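Please read the structure below before turning to the comments.
Removed: one protein chain of the complex. Kept in place: all other protein chains.
Coming up: chain A.
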Amino acid sequence: MNMSLLRVIRRLQSSFVAPQRPTLISTDAEKPNVEGREDANLFSFEYIPPQVQPEWHRNKLKYRLERMDCLRRRQAIDIPEFYPGSILAVTVADNYAPGKSMRFAGRCLYKDGFGLGCKFVLRNVIDNEGVEKMYHLFAPYIQKVELLRLEKWIDTDLRFLRDAADQSICEIDPNMQAESPLPKTEELPVYKGKIRLREIAMWEFLYHKQWPRPYNAYLEEHFIEEELIEREKIHWQTQSHLKYDICKHYDVTKIKAEIMDEMKDNRHRVDVADKKITADA
């Protein structure tokens, strides 16, 4: 072989450095929660202010004060994260009950409201009798909120369960043991089952006229397919243009980021206000 060639080869061999293998660092492990299941002290759905038109009807100081009060209540009591469809048990202080407190377990039908006025409704079937009870989330007469089963349904308004054929959905054993919920690093699977409704000649609540139609209710049995199609057509003709109305669009992503920044600040302020720490700290 040619000597110059050999020298070139040797130079290349000596100067050649094998590239380092790229190390794959997964960032998911650093995040303590999945988007949508944040820490309640930082963000919760009841912290989003309602959409208000015109814009000068909104007062940001009032929203801030209300969120500070919600944070105070969350520090006093542990309110778990739940969605409509999950099973809860609530102990409430009652002056006229034996033991001065009452425990009621049930399935959450809906959760609605902003800030301190956030209400949720639990339904249970006791001795073939349906019972519903409404509670304020942040009321001080609630002593304990236990999460028995965490479920998330596609519909947020489950009032059609009142007309369900199989009432065992809402029949909840008061001595039911709590099932440990999924950790917050994993996404909750959404319940997509359809529930049959009981046979009735005249519906009090017009399910087929309601739009959007509930996903978790099996309406095809009771209403003719043509009727449902006609209702969808009427909605398309009369009200489908509303989704293109820009004024009614409520983009929550920016508000969510602002709220999360604000709540970190609020924690400090609440502690100062309640004299747990001095203002200098």
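Rule of thumb we're sticking to: a residue touches a chain if its C-beta (ideal position, glycine included) is under 8 Å from a C-beta of that chain, and two chains touch if they have at least 3 such contacts; residues count from 1.
Assume contacts and distances are computed from a predicted model.
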Select, from "Pyrroline-5-carboxylate reductase", "Protein phosphatase 2, regulatory subunit A, beta a", "Radial spoke head protein 4 homolog A isoform X2" or "Large ribosomal subunit protein uL3m", the UniProt-recorded name of the complex's unshown chain. "Large ribosomal subunit protein uL3m"
Touching the absent chain in the whole complex: find that residue among A:His136, A:Arg196, A:Arg231 or A:Lys256. A:His136
One chain is left out of this view; which of A:Gln75, A:Thr156 or A:Asn216 touches it in the full complex? A:Gln75
Residue of A:Arg58, A:Lys248 or A:His268 in touch with the missing chain, whole complex considered: A:Arg58
What residues on chain A make contact with the chain left out of this view? 56-59, 61-62, 65-66, 69, 72-73, 75-77, 93-95, 100-101, 115-117, 136, 138-143, 270, 272-275
